[in-house]
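Every protein chain except one is present and positioned as in the full complex.
So that you can tell them apart, the chains are marked A, B and C in the order they are listed, and the count of residues begins at 1 in each.
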Amino acid sequence: MLRLERGSAPLWLRALLPIAAVLITFLLVSLAIWAAGANPLDVFYEMLIKPLSKRTSRLEILVQATPLILTGVAVTYAFAAGYYNIGAEGQLYAGALMGALVGPKLTSVPAFFAIIVMLLAGFLGGVLWALIPALLKVRLKVDEVVTTLLLNSVIVFFISALLNGVWRDPISGWPRSPAIAESAQFPSIISRSRVHLGFILAVLALLSLWWVLKRTRFGLELRASGLGKEAARFMGVPVAKTMLTAALISGGIAGLAGVSEVAGVHYYLIDGLSPGYGYTGIIVATFGGLQALGVAIAGLFLALVDTGALSASRALGIPAYLGDIVQATLLIVTLAVLLLNRYRIVRSKPMRKAP
Amino acid sequence: MDFVIALLGATLRIFTPILLAALGETLIERAGILNLGIEGTMLLSAFSGFVVAQLSGSLWLGLSAALLTGILLCVFMGLLSVTLGLNQHVAGLGITLLASGLALFSFRILYGGSSTPPSLERSFAQLALFKGTALEPIFSQYGITYIALLLVPILGWLLMHTSFGLRLRSVGENPEAADIAGLNVYWVRYQALIVGGALMGLAGAYLSLAQLGAFTHGMVNGRGWVAIAIVIFGNWQPSKVFYGALLFGFLQALQLRLQAQGIPLPYEALLALPYIITIIILALAGRNASYPAALLKAYRREGA
Amino acid sequence: KVFAAYATAIEEPWDGVIHQALLAAQEAGQISYDFSDEIGYSGDMERILREVADEQAPAVIFGDAFGNEEAVRRVAKDYPEIAFVFGSGLGPSEPNLSVFDNWIHEPAYLSGLLAGNLSKSGTIGVVAGYPVPEVNRIVNAFIVGAQEANADADVKVTFINSWFDPAAAKEAALAQVDAGADVLFAERFGVIEAAQEKGLYAFGSMSDQNGLAPDTVVTGPVWHMEPTVQYIIKQVAGGTYTAQDLKDFSMMAKGGASLAPLHGFETSLSADLVEMLQSREQEILTGLYRVPINEEAPK
Partner (left out) sequence: MPIPFLSIKNLSKRFGSLSANEAISLELYPAEVLALLGENGAGKTTLTKMLYGIYQPDEGELILAGSPVRFRSPADAIRHGIGFVSQHFSLVPSFTVAENVVLGREGSALLNKKVLNDKVRQTAEHFGLALDPTSLIRDLSVGEQQRVEILKSLYRNCQLLILDEPTAVLTPQDVDKLFETLRNLQNQGLSVIIITHKLEEAIAISQRVAVLRLGKLVGVEQTQNTNAKALAKLMVGRDSVPVTRNEQHHQEKTTVLAAKGLTVKDKRGLTTLDNVTLELHAGEVLGIAGVAGNGQTELVDILTGMLKPEKGQVLLAGKTLDLGNTRAFEVAGVGRIPEDRLKGVIADLSVAENLTLEHIPQFSKTGHLNAKAIRQEAENLITTFQIKAKPNDKTRTLSGGNIQKIILARTLSKNPSAVIAAQPTRGLDIGATNFVHEQLLAQKERGAGVLLLSEDLDEVLRLSDRILVIYGGKIVGEFMAAEAELETLGLLMAGSKDVAA
């Protein structure tokens, strides 16, 4: 008889699990596709294969992956430290807001410095917005899940008030902030594409994540705090400080995601700048197993799903909401399948009755 | 005076779905589960209620479908968080994403993107109490509002004065003790999810079957997140949750009514107020906030 | 071959009107039509447009550029052989980006005229989404009409600050009713339900919404994209397409805007009123009367 037992799953199984999650997800999603009157295989082809077959779409995946990787990295920093930052969305907006505040004023600044100022502004915005719940958590033990979630709504209201109030574009009347200076715009890094500096930022964020978690003392202390607070403290880790720092880094990187959308894609701040990148970041981080390589893969994969779902919906006439369904199913299935990570399969004798 | 009376009537209309959702969430959280799936649950319930009511021509069937949808989604939450023991935040967010996606996906398939929202021939009618008195404008509400109001003391009583409530609270405070006492912790948690899910379904039904008799995008528009804030605001007690929902409904109603009077307002500030108040309350209560002790913790019998 | 790219869901009335017109053209066998909706404002618009331009090379791409203005203009510049026809608050761009908008202020004015006559209390309620120019000019025209009918008319305007939240819209309308309004103009969904509940007259917007509540919805400004679509099809087929402002094709004179049919209200309204309305309509159609355009936020 085969039986599951606690312990670590063997490596081959751990490697296979994400793939299994993807397969199961597609099996489940096929039901929805079939209900929409399309052939699931066609849909998966349009969604996952076709976008990879052309240069433009491949590069577009990188554009889409930029905010996803950044928020994924942001969430990973926090989650790995045992700080459940659900507020990457709000921190992203905070970064975008700072970018939009500073950006228009940089007209006479050389591009190099202007961009650095933008990055600092975005990072700072995210840090500031992350500071409130992080301090509440560390000082007063207020649950961060709830406060970060609530603060997401607060900043969206705040930005909406700005956009519909003092910032309303006087020419088009559309609610948007003044455009940032040209020198503050992120340059495109691949010719004839929209891939902008933000993508390099995302890659750097990934490298920082890998390096910090795997190679630095702070990273080890961060993981220790996340995996066992009390034991970490026993071993001399300054848990509260580590967690606070992780929360702020997380906020800062989410802020970078925001400023990168402002400076790399739109050049101004709008309502609905983010279709929930901060929340998708949670999916990216979870699906990526809170590791740099995993986050990279998850970010690219979800970007593929995002872009592919729109393309598939266009090509085959299925509602674009398919993308949401795929992402949600993938998240849930991944979580469930990853449970197996903690088990190993053992052969055991069947239950014997006493003589 | 008329302004105040009408304002209170509007407050009740606005607060009903939020109160119902928050009461459902209260029950579920008291049993130890944070259900962030509430926003999606409300939307899919509103949708399924609407579709069934339209296809069958029966509002009551629609209502049942909405309740059932709420229940099923919460049971699904239970499958993920109680049975499989997955991280509750992520499972809840996943359910919101999934349920919203399913609602809008099916809406498109069934109604083909019609640009006037499909609506029902007839939706639930209002029931006026205190007819002919000054209070009539306050108490001209849909039946579901009265149910919601009644549910406040009923749930308070249920939690504190019935064996169901005792058991429910015990699995939220110390599931191990409940297990040792011979309770089936999982089943008690599922019961909380079922009742809570029904309330969330009812909240969705209120929107599509009573208040509007129609379905469109943006039906729920963040009311689920508000409900979660209100549960904390209300310190996990139905009576205080009631006040929280009332405050929110009041601010929202006030905002719309003052606009109608031509008084310009920073409406965003009023809308953000409940969130900010909740955070302040949390900060003040700090570690004394009476979180159910086992909130967010999946129960596993050791060594089993 | 025609493609359309919508930032919002096609259930949203603005994009819905374009979608319906293109569907009709497809049904009539004039075009083959594909679309993408819910594209949002987060940078997907540019990608979708480029993908479509590269892969399908449609003759025309319709869409709305609100919130995606720069993206649309950038792509249009890169694909001069495709006709880009977009809803926009700004002007056309050479060589190939034409703009249109819902210039339904004329029927909105007519609706206001009727509303002002129908209101006994002299108070009229308007519930709208956001105070953006597209919305403002409709609301302002409605107010002009209402105040022409009744110089003392008090028109209350509420913005719900959301494109979709029917429950809030309904509540806003009820607030206006309590503030004395007895006729409502429903720029957003949810208002008609309030009017119906209170037994008041309401005016729909964007499409003929009488079907939602036949005894309640008197009429309302309706936008027709068909003239625009037909004009573009002809131009493109004839190879004469140029970038232009297609404003006129969304106005009453060219059939791009109209007052929704009265659906039997002709009989219940006073004959004088109906006659006055028709003559004013005629004046607009013949250019004798110009409805003022005011895009400032009302009040």
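Keep this in mind: contacts are C-beta pairs under 8 Å (C-beta built on N, C-alpha and C of every residue); 3 or more make two chains touch, one makes a residue touch a chain.
Being a predicted model, the structure only gives us computed values, none of them experimental.
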- Task: For the chain that's been dropped from view, list the shown partners it touches.
- Result: A, B
- Message: From the list A:35, A:203, A:220 or A:336, pick the residue that touches the absent chain.
- Response: A:220
- Note on the structure: The one residue from B:87, B:100 or B:174 touching the chain left out of view is B:174
- Absent chain, residues of chain B that touch it: 161-167, 169-170, 173-174, 176-184, 293, 301-304
- Task: Just the residue numbers, please: which parts of chain A touch the chain that's not shown?
- Result: 5-8, 215-221, 223-224, 227-228, 230-238, 351-355
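As a convention for this text, only the chains that are shown with their structure count from here on.
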- Does the chain-touch network form a line, ring, star, complete graph or other? complete
- What positions in chain C touch 2 or more of the other chains? 37, 161
- Query: What are the residue numbers in chain B that touch two or more other chains?
  - Reply: 104, 108, 268
- Quick one: which bits of chain A touch chain B in the complex? Just the residue numbers, please. 32, 35-37, 84, 86, 132, 136, 140-143, 145-147, 149-151, 153-154, 157-158, 160-161, 165, 279, 282-283, 286, 319, 321-325, 327-329, 331-332, 335-336, 339
- Interfacial residue positions of chain C with respect to chain B in the complex: 9-13, 15-17, 19-20, 37, 125, 156, 158-168, 170-172, 174-176, 178-179, 181, 189-190, 193, 197, 206-207, 209, 211-212, 299
- Query: Hey, which residues of chain C end up touching chain A in the complex?
  - Reply: 34-44, 46-48, 50-52, 54-55, 66-67, 69-70, 89-90, 130-133, 136, 161, 295
